[in-house]
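Note that this complex is displayed minus one protein chain, with the remaining chains in position.
What follows is chain A.
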Amino acid sequence: MPRVALFVTCLVDMFRPTVGFATVKLLEDAGCTVEVPEAQTCCGQPAWNSGDRATAAEIAKQVIFAFEGYDYVVAPSGSCAGTIVKDYPQMLDGAWRKRAEALAAKTHEVTSFLVDVLGVEGVEADVPRLATYHDSCSGLRGLGVKAQPRKLLASAGTTLREMEEAEVCCGFGGTFCVKYPEISDSMVGDKTRNAADTGAEMLLAGDLGCLMNMAGKAQRDGRGLEVRHVVEVLAGMTDTPAIGEGSK
């Protein structure tokens, strides 16, 4: 049984704990032992993308130290997994770079881990709903996550209706949405319009940043979309309120 460390990501930890539990369920169902290292906070992306290389490197070391003892590291986010996989080796030098590369080699986004590493063919979630899927940038372009969530969703009984420009950024971009809110808003407006135009009930994606952005916009505009992280559907956990929705 592979020993998997869950990198829960700061946004999931704070805003959407159910995504963490859904990830744990999927991993355990696939035969993994899941542990959650205590010393985790955030992957360091805010510092890295703000040009604060020194802080980003310190946090990278902290993550490497906490996670390198496991067989695999899995995150319910292409963005945070991407930071560990693609960026950590660039932040560090010498012996730390070697350790960063070793960690990068065993770190995965969750749907890609299930399909590409464990060879999971499907899940038994039975969520026969109509959904559309937003391909988050880092997962898609950084880690090649495109077919994996679709394959798993099909096995869960969910039908996908693809939106226009599914691969175009939703305008979240970490601090971008705070620094340039007007541009970000226009981008997420395009995104949620495209999603709603498909007529799907659910809008799914694999990154909580994009999801919060899209949920907030869809709700403000009254788009009537249920916005969820893909693992919630795959784990059959769709009876909880959707992102940004109150309990009914």
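In this section, a contact is a pair of C-beta atoms (placed from the backbone, for glycine too) under 8 Å apart; a residue touches a chain by one contact, two chains touch by 3 or more; residues count from 1.
We take it that contacts and distances are computed from a predicted model.
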Chain not present in the shown complex, as UniProt names it (candidates "Lactate utilization protein", "Tyrosinase family protein", "Aspartyl/glutamyl-tRNA(Asn/Gln) amidotransferase subunit B" or "Protein translocase subunit SecD"): "Lactate utilization protein"
Option from A:Pro89, A:Pro149, A:Gly206 or A:Gly244 whose C-beta touches the chain left out: A:Gly244
Identified contact with the non-displayed chain, of A:Pro2, A:Gly122 or A:Gly216: A:Gly216
Where the unshown chain meets chain A, residue by residue: 8, 10, 12-21, 36, 38-42, 44, 46-53, 55, 58-59, 62, 137-138, 141-142, 167-169, 171-189, 212-213, 215-217, 219-220, 240-241, 243-247
